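See below for the structure under consideration.
A single protein chain has been removed from this complex, and every other one stays in its place.
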Amino acid sequence: MFGLMAIASFIPPLIDPMYHPMRGVDPEIPTSVGPSARHWLGTDFMGRDILSQLLTGTRVAFAIGISAAFMAVAIGSLIGMLAGYFGRTVDTLLMRLADIVMVLPGLLVILILSSVVGQLSIWNLVIIIALLKWAGVSRVIRSQTLSLKVRPYIEAARVAGASHTRILGRHILPNVLPLSFLYMTFGVTSAILIEAALSFLGFGDPSAVSWGMMLQWVWKTGHMFRAPYWLIPPGLCISLITLCFYLIGRAMDEVLNPRLRKEVLEQ
Amino acid sequence: MEPLVTFDEVTKIYSGRQSLLSRRRSKEVVALDRVSFQIRSGEIFSLVGESGSGKTTCGRLLVALEEPSSGRIRFDGQELQHIREREMRAFRRRVQMIFQDPYQSLNPQLTVFQTVVEPLLVQRVGGHQEREARVCDVLEEVGLHPAEDFLFRYPHQLSGGQRQRVAVARAMILDPSFVVADEPVSMLDASIQAQLLNTLLDLKERHSLTMLFITHDLATARYLSDRICVIFRGRIMEHGPAEAVIQNPMHPYTRALIQAVPSVKRRREDLPAPAGPVDLYVSPSGRGCPFSSRCPSCDHRCQEQEAVLQEVEKQHYAACFLYYG
Partner (left out) sequence: MSLLQVESLSVHYSTQRGEVHALDDVSFRLEQGEALGLVGESGCGKTTVAMSIMRLLAENARILTGRILFRGEDLLAKADEEMRRLRWKEISMVFQAAMNALNPVHRVGDQIAEAIMAHDGAVTREEAQRRLEGLCAMVGLDPARMRDYPHQFSGGMRQRAVIAMALACRPSLVIADEPTTALDVMVSDQILGELRRLQLDMGLSILYISHDISVIARSCDRMGVMYAGQLVEFGPTDELLESPLHPYTKGLMRSYPRISGPKERLHPIPGEPPNLLRPPGGCRFCPRCPDAAEACPEQRPMWREYGGQHFALCHRIAT
C-alpha cells in the first residue's frame, strides 16, 4: 500500500503546479484550511496541499528507512560473520569496536554533528544512522555464526577442502541471512522513527518533505490542536509503515527458511 | 608393506581458556595419550571405545580438522604436519569423512544435489554435465534410488537413514582412497543401521577403500572390520584382527566390554551385585593404567606404571601387565 503511495506521489505535481508540495501555493487559500474538494486533506499554513506532502513523505520514508537499514545490516552482518568465524584476535578487535559504537549516545552524536556541519541532508542522515546501528546487528550475527561454525556440515565442507571464503559465502551466509533480514526490518522502522524524530526537532533536511517534517511544521506553526487533518495523517503513516515492515520481516523469514515453508502434500 | 596410515605417539590435549579473573591454570583434558597404531591399505580398521575415550578425536586428527599436540601422523608416507597448502587440496581429495549426526551433518539450506556436488565444486572437478552425472551415480550407489527423486529435496524432507546416505554420498563423490566414518550408524534405527552397514561394505569392495570406522558398538565393529582397536581414556588397550579380539580378548577392559554387549536372543538373569555408591569411572590419578580402578586383575603395578602394548599372539597386541615377561 505504501508502495502505491510512493508511486502516486509523483502524480500531483503533474496535474497542476499548484499541488507541488513545497512550492505550490494555492493562491486562493493563504492559510491552513480543512479538507475540501480541491485539497483532499486540506492545506498547511502556507496553503500547500497536505496530501501531496504526505505522498512525497512516503518516498522519503522508504528511501531513508531502507537504505539506512540496509547499510547498517550489511555492515553489521559482515563484521559479525568475520568476527564469529575467525575468532580470537579478529573477533576481539571487531567486537571492541562494536562495543564502542554501541555505547555512543546516538542522538547526541547526531545533534553535535548537525550543529557542526549545519543542516544535514537526507543522505548524510542515512549514513550516520547506518554507522550507529550496525553494532547491535553484528553481535547477534556473530553469535549465530559461532553456533553455525561448529555444525558438522561446516566441518564436512572443510574436509572437502573448501576455503574460508567459500564456507562463509556458501554455508554461513545463507543461514545467517534470515536473521539479517529480520534485523533489517527492525532497522527500517527505527531509521524512519529516528528521521521523524530528528525532523520533528528541527534537525532534518528542510528541503525534503518527510512526515516528521510535516509534524514539525504543525507544531512550529501552532496548528497542533487547530488542524487535526494536518496532524493526524503523518503520525498515522509513521505507525502504519512501521507495522508494515515488521510483517514483511516475518514473511521473509518464512521464505528464506526452507523448513518453514508450508509443504505441498506429496502424491 | 608400508601401512597407509600411521599414528605415532600422538597426543592431543585440550586446554580450556583461562578466565581473565582467575589466576588458576585452567583444566587440561588429555584426549589422547601417546596413541600409536597403523592402518593398512584396503582394510577396515575399527576404533572402539566409549564416550570420552578419544576415538572421535583420532578421526578428526586424521582428516586434519585439528592438529595433534605432539606425535606424528603419516598418511601414505607423508607427515600431515608437513603438508603444505598446495598439497592440502590433493590430500583432501583422498581423505574424506562421514559424520555421526544425520540431522546436523547436512546444511539445511542446501538441496541434496547442492550438498553432494559441493566437494566437486571446491576441488574444481569436471564441467557441469559431468558433475551432474557423478552426483546421480553416487546417489544410486548409496541406495538413494531413483536419484532424480532426491536431487532437489531438502534435508528436512528426508528420513535419518536417507540423510546419512547423502552424507556418505558426499564423502564418496571425490572417490577418496580413505574414509573416516565417525559413528555413522549410531543414531539410526536398527534395520536402517544394518542397511547402511551393508552399503559401506559394498562401497569398500567396489572402490578398494580403506576405512577407519569409529564406534562404541563392538558387534558392529566385528561385523564390518578386519581389525579392531580398543581405546579407553585416550590410550590403546588392545588391538588385533577382529575375530581374534572378539573370540579371544586379552585386555580386561575388552573382556568387560564384550560381557556388557547385550544379546538380542538370550535374556540374562545374572543380576549385578547390590549397588553401592557407584560411578564406573572415577577420575584416574594420572599415572598407571586408566582402567585400574575397575579392573578385576589389577595389582599395585597397574596403578603406578603404564603397560606398553605387547604382542601376545600373532598381530594381536594388548597393553596390560598380565602379559609381561
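Letters A and B name the chains as they come in the text, with residue numbers starting at 1 for each one.
Throughout what follows, a contact is a pair of C-beta atoms (placed from the backbone, for glycine too) under 8 Å apart; a residue touches a chain by one contact, two chains touch by 3 or more.
Small disclaimer: the values here were computed from a predicted structure and weren't measured.
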item	value
Per the touch definition above, residue among B:13, B:121 or B:197 touching the missing chain	B:197
Hidden-chain contact residue, picked from the options B:161, B:184 or B:288	B:161
Touch list for chain B against the chain that is not drawn	50-51, 159-162, 189-195, 197-198, 216-220, 222-224, 243, 246, 256-268, 270-272, 274-281
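In this section, only the chains that are shown with their structure count from here on.
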item	value
For chain A paired with chain B, centre-to-centre distance based on mean C-alpha positions, whole Å	51
Contact set on chain B toward chain A in their complex	63, 65, 88-89, 92-93, 95-97, 99-101, 104-110, 115, 118-119, 122-123, 154, 156-157, 167, 170-171, 174
In the complex with chain B, residue positions of chain A that touch it	151-153, 155-163, 166, 170-171, 174-175, 258-259, 263
